[in-house]
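One chain of protein is taken out of this complex; the other chains stay put.
Lettered A, B and C in written order, each chain numbered from 1.
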Amino acid sequence: MGRVVIDVMPKPEILDPQGKAVVGALPRLGFDAFTGVRQGKRFELEVDGEVTPEVLEQARAAASTLLSNPVIEDVVSVRAAEEVPA
Amino acid sequence: MGRVVIDVMPKPEILDPQGKAVVGALPRLGFDAFTGVRQGKRFELEVDGEVTPEVLEQARAAASTLLSNPVIEDVVSVRAAEEVPA
Amino acid sequence: MSAPTAQGARTAGALDTVERAAATPEREQPWAELGLKADEYVRVRDILGRRPTGAELAMYSVMWSEHCSYKSSKVHLRTFGEHLTDEMKKSLMVGIGENAGVVDIGQGWAVTFKVESHNHPSFVEPYQGAATGVGGIIRDIMAMGARPIAVMDSLRFGRVDHPDTARVVPGVVSGVGGYGNCIGLPNIGGEVVFDPSYQGNPLVNALCVGALRHEDLHLANARGAGNLVVLFGARTGGDGIGGVSVLASETFEAGGPSKRPAVQVGDPFQEKVLIECCLELFHAGLVEGIQDLGGAGLSCATSELASAGDGGMLIHLDRVPLRDPSLSPEEILMSESQERMMAVVTPANLDAFLAVARKWDVEAAVLGEVTDGDHLVVQWHGETVVDVPPRTVAHEGPVYERPYARPASQDALQADAPSAGRLPRPSGGRELRATVLRMVASPNLCSRAWVTDQYDRYVLGNTTLATPDDAGVVRVDETTGLGVALSLDGNGRFAKLDPRTGAQLALAEAYRNVATAGARPLAVTDCLNFGSPEDPGVMWQFAEAVRGLAEGCEQLGVPVTGGNVSLYNQTGDRGLDSAVLPTPVIGVLGVLDDVSRRTPSGWREAGRNVYLLGTTREELGGSEWAWAEHGHLGGLPPAVDLEHEALLADVLVNCSRDGLVDAAHDLADGGLAQALVESVLRFGVGARVWLDELCERDGVDPFVALFSESAGRAIVAVPREEEVRFTDMCTARGLAHLRIGVTDTGSEGEEAALDVQGLFTVPVAELRTAHEGTLPAHFGA
Partner (left out) sequence: MRIGVVTFPGSLDDGDARRAVRLAGAEPVALWHADADLRGVDAVVLPGGFSYGDYLRCGAIASFAPIMGEVVAGARRGLPVLGICNGFQVLCESHLLPGALVRNDHQKFVCKDQRLRVESTATAWTSAFAAGAEITVPLKNGEGGFVADDETLDRLEGEGRVVFRYLGANPNGSLRGIAGIANERGNVVGLMPHPEHAVEEGYGPGTDGLGLFASVLGAGLAAVGA
């Protein structure tokens, strides 16, 4: 079973109320290292078999049509998943 | 200026209504390759200088306290950013 | 799209079948971990004549939990039935025992309503806990064949300034709103209370009301051998396995063995389409009976449907559409995945049923059928894993006669009255003015707008009164204006001082609120939130409250139609001392033949005479003043006189019908001062008020006149042209009434104000700042 990961972020120039709320809350909890936060979305798409180039092509098309709104968001990456350790 | 990326996903056993809605919509748009979708969050945290081990430590702590809800979400990864091409 | 179903995740060898159970009687079983007591486990073995299978053990343990079986409360709840008169039965189409009670409101219409708790889950995960609480009560209403038309929520939290309150409040409020708003039901009222006793154990009680035509009434039972049992809605996952039932029955002990299962996550969108789907199924006559899946999931739905029916039931558990294909049969039976319903459908209707489900994109699976046997049989890939008499699971669980006793501390508590010697009182205009401003800003009396502005009160377009009026009022029939009013009230401090009186005071307040809005009170629902039934003191509180409520309902002639009991609300295990305040929350439903006649609470015009109905005694025990100003709780609660409440309600209802008053507002927490301030702040119309005659007539001083919480009172605004008719009616009926003021928008160039003559004046803007600032200051603008 394969997996495609798609990352979508708000465009830099677009207001991101969620990121703004987070950046306001961090220092109150003692996290003072961060000067800015933006919150985007991460999609994990499962496929039955392997992640073929065709699957990736579909994922790219889905990312730019359904999964993001080009007015306010950028698709940051579309890739076959590798496990990333936390 | 450095950047830390944090990925948070709904726990696998937890219902993800957003992912469910997306997986229902994809085939209607002709994207038939995908059998499951889960939607999580991606945070980009900016720091003024470099991403030092201390900064990463803070990011990890923030990820597991403020940025995720451990009852229903897992922190998938906390890492210094490298640009990933779309 | 076909759902993955379990692929025999358990190898046949590991499957605990009935056959295997019979052959291995000595096998150790985790009955204690599942919450069964030793004698209960023995009883299960006696019923079955063998040891239960794992799946049977799962079913019995969840269904015999306190939450599902009412084992500690059952003996007391019977009191409601004993106090049910023929008169009260008249408008009752369905009483206690069904998913929700159903009341005839005339013109061929009926309404069904019920309040339910989701306390413990809301502490663990405030957003999802509260959201799924709202979702659960809505499904109860759907199961009766009704269209849900409104929700309410009664919320109790710890100290307003405690750090954990800042976690729980925003989560719970956005959970209630998130679910209700997304599903499209107006939120028309509720309560928000802060008290340290709820710190580790908030109370989240949600109410839903639905409307139906008489002929659409459906009862949940599985009748007719050969009829099919269909599960529809969301897929089953590992949500809250052992969830509500275990969660709601046990206390949280840090460090103890973790019984904290995965929380349930709600999907209000799924529930919205489920509502539309169910209504279409009902209207097309495609279902025989329908049952919601709540706590205890499939265990509950199958055993209750079968138990209420006339035969047995055969279920193929491997046909359940799963979200997680690795679930075992036990887990599937216990899963509390939300947004699922179960229907009994004749074979002839199945295709049409499935077509409706498809239209709404709702997944449906035929799990089995009604049989002519008398057992509930559950199979897993052809092997029998459950074979039980359904009544023993659903309706014949254990019943406890828990010992109860008036706590030794009760006398001292009642003796500690807030007398003038015990608590310093404000006197003189300056002190009274400052007290009013502090009181209207105090956590329990300040504006609830921070909460209620997060709730959609307009959706469906039938809401004519909602927050912050005394009752929520919604139209049921658009052509005639027929509608209902609802109020949800409780007062844990009063109930602590005297549980019997406290329950009646909550009833009286909800009843009065509904009448204040102009509706004739008709029926009651209740949510009884108490500590551990294993503590005799708590059990005494419970028994007293139930008795008080049952007797009160009989006196007022309004039946209890259903409700919910939530026990083990406590932090720690010091019995009574760690329990929450005993908190019966009472919902009263009333009817208006034409909701355009409803009476709002706020003043809109200058020059209206303000009358106080009822009399004021020095009653400060358990009052908001004693608590907010002195942190004091002691003495006796205000006296209840239900005959007087009925008279007051009758006058208020007639006032609305005959158009004698412009506005009416009931007096409750915070007394007259609070009621005046709220009436002023609604539309910014002030008033000149005089207390001399009141003080003289009732033998009280201005402080008592302003802050006493005597029951049975309301203020009304009477247009001059109706004054004679109004006072004549009060006189004829013997209702104490006294003109205490006149509304006033302020003279030229002057701001409107609340002017208590001879004592103090507060401009509207100053009142508003005090009243509206508190919750945003604690929880963020």
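Keep in mind that, in the parts below, a residue touches a chain if its C-beta (ideal position, glycine included) is under 8 Å from a C-beta of that chain, and two chains touch if they have at least 3 such contacts.
Quantities reported herein were computed from a predicted structural model and do not represent experimental measurements.
For the chain that does not appear, the touching partners among the shown chains are A, B, C. Within the full complex, the residue among C:Ser174, C:Gln414, C:Thr480 or C:Thr761 touching the omitted chain is C:Ser174. When you scan C:Asp453, C:Asp728 or C:Glu750 for touch with the missing chain, the hit is C:Asp453.
Screening C:Glu33, C:Asp46 or C:Asp361 against the full complex identifies C:Asp361 as the residue touching the chain left out. Residues of subunit C that touch the chain left out of the display are 174, 177-178, 181-184, 267-270, 272-273, 360-361, 452-464, 475, 478, 595-596, 780-781.
Although one chain is not displayed, subunit B still touches it through residues 17-18, 20-22, 25, 28-29, 39. Seen from subunit A, the chain kept out of the figure touches residues 10, 13-18, 20-21, 66-67, 69, 71-72.
Throughout what follows, only the chains that are shown with their structure count from here on.
Measuring from the averaged C-alpha position of subunit B to that of subunit C gives a distance of 37 Å. Averaging Cα coordinates per chain places subunit A and subunit B 7 Å apart.
Work out the mean CA point of subunit A and of subunit C, and you get 40 Å between them. Interface of subunit B with subunit C (complex): residues 10-17, 20-21, 24, 69, 71-72. Against subunit B, the residues of subunit C that register as touching in their complex are 124-125, 128, 234, 237-239, 262-267, 269-270, 323-324, 337-338, 361.
Across the complex, subunit B is touched by residues 4, 7-9, 19, 22, 25-26, 29, 31-48, 54-55, 58-59, 61-62, 65-67, 74-79, 84-86 of subunit A.
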